Structure formats: structure tokens, C-alpha cells
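One chain of protein is taken out of this complex; the other chains stay put.
== chain A ==
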């Protein structure tokens, strides 16, 4: 198939403002979604549970951080804290209101995280850049400390571990808890991630997204043309934390089913930040590519020697894995500092001219 937009005319601003103005892109996305919905659930439980679930969960977290850092330009290291906030809020909501629909539980968890995000976003009104990143560390450490210290958050469980109660959608299809099938969990996570990605794409192409980018690119000029810095920055923090909160709830309820606060410590924040940087700052697609890179590559590296028939001791593999992983991160950042999404875009532009570049 030739990737070319020649002959595809846009005759209205509605068409021109469409999500995928190029027909080939539209078809590509439809095929991808069909594969994700129908073909992937046929795969083994190992693939679904250890590869696709963490990928989808982390992609949602990366979307959240990308809204804040990639679009609104506010550097944050509090992602893990906001994820923990969402996970525990979902747990408290689900146990306090056993009849509440799981979708509403997730939404509620997102809203609680959004409020917490606004609170910890207040320093952004005064400071920016690395200083803001350090200030958001407060969210990371304070939230985890609070969740570990106050037994009310874990319903006085002595181990400090929360276990996701089983919850169903559409009557009897369990999507969380121990009884849920991997297929149901995967499809539910896929639906949440796809809807949130669509919403993020829509947000970033509207007035609100443009005001985020204006604050990111030149905050003084943005204010002088009428953008309210406070509302815009806090709005970005709220929506970003909403996404991170839902990612945390997905982690606790869909991916692991039982979790303690330490699952969301500072290394989780860095992990999400690397996903956003490697995937591409200011790109929805980049959030998914970055999540795929960070989540899938270690698994691939771990299994690669076995696949090609080499038998290497497990501890050696672990070391090699780290070395190759680090080298690949450096390689990609040197080749394309704007991330995998930019590489993809360059590839598409090359393809548009192929085979007659001028």
C-alpha cells in the first residue's frame, strides 16, 4: 500500500480538523484496534497479564505525565504519588460502597487524585523547571508516607496491603479481583486506555490544549495575550493527576489485584518520566510508544537468549539486560531527542515522498 495523501481533498474546516486527516492513517488505526480487540485476547495468559496489562496501565500514566510535562511544560516527579492516590482512593471507594459500579469507582479515584494534584500543583505558580520538579517530590514522599502511616487508608489491614475486591461490569463479567479472567481484565484495561487516549487527543487539539502549549513555549507571552496562568497550570495538574490516578487504580485493581504503597515509590515516577521523554514529549502516540519501550523491552531482552537457543545463566542475563537497556535509551536519545513519536513522524514523511524524494 502506498502511503500518500494526494487526491484526498479537505473541503471543510471540520474535515481539516479531523483526528486522522489522512485516509491511510485512519485505516491503520482501525486495523490496530481490531487486532487489539479480537486477536490479542487469543494470546496466552502470560502475554496478557505480564505484557499487555502493564503496558496499558503505564501508557495511561504516561499520558497523564505527558499532558503535564509534554504539553503544559510543568516538570513533575510526583507521578508515583498521584498513582498511589488513585489506587487507594479506588480501594476506599470500592470497599465503602460495595454496590458502586467499577467505572464510577475509577472516575472517583481519578477525581480524588485530580484534587490532590491541584494541591501539589500550587507551587508551579511561582517556580518552574527543575525547581518545580523538586517541589513535586513533596507529593511523591508525602502521599506515600501518609498512606503507610494512616491505617484507615488500608481499612486497618495489618499487612498494609490492599486487595482489590472483585467487581463486574455488564452484570456478571468480572474485570477486577482474583476471579476475573485475563481476557476480561485486558479488554477492560484496553477500553479505559483507548477512551482516555481519545480524550487526551481531543483536549490537546482544543483551546485548552493550545493554552497549555502556550504556557509551555513562552509563559510571559501567553499571559500577555490573555491566558490565565493559574487556571491553565492548575488545570493541567488536575487533568494530569486524573490520568495518573486512574492508572494507579488500574494497577491496583486490574494488573496486580493486591498492592502496597511501595509499588508507587519514586522509581515509578522516574519510570513514567523516562517513558514520556523516550516516547516523545507533547505526543499522545509517544506516550504509548514510550510505555511499550520501557515495559516491553526488558521482557524481550530477558527472553531473547532463550528464543535464539542460547542458554545463559539467569543472573548474567539480568546484568546484560540492564546494560543493553541503558545503551538503547542513550542511543535513542542521541538519534532523536524528540523521542520515538518524532522518529515515527519522520518515517511517515519519508514514506510520503517514497520512491520519488525531491
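By definition in this document, a residue touches a chain if its C-beta (ideal position, glycine included) is under 8 Å from a C-beta of that chain, and two chains touch if they have at least 3 such contacts; residues count from 1.
The rule is simple: contacts and distances are computed from a predicted model.
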Record lookup, UniProt, unshown chain, options "Alpha-E domain-containing protein", "Cytochrome c oxidase subunit 3", "Succinate dehydrogenase/fumarate reductase iron-sulfur subunit" or "Branched-chain amino acid transport system ATP-binding protein" -> protein name "Branched-chain amino acid transport system ATP-binding protein"
From A:128, A:210, A:302 or A:352, the answer for touching the chain not displayed is A:210
Filtering A:226, A:313 or A:355 for touch with the omitted chain leaves A:226
Chain A positions in touch with the non-displayed chain are 13-14, 17, 199, 202-203, 205-211, 213-214, 216-218, 220-229, 231, 235, 239, 282
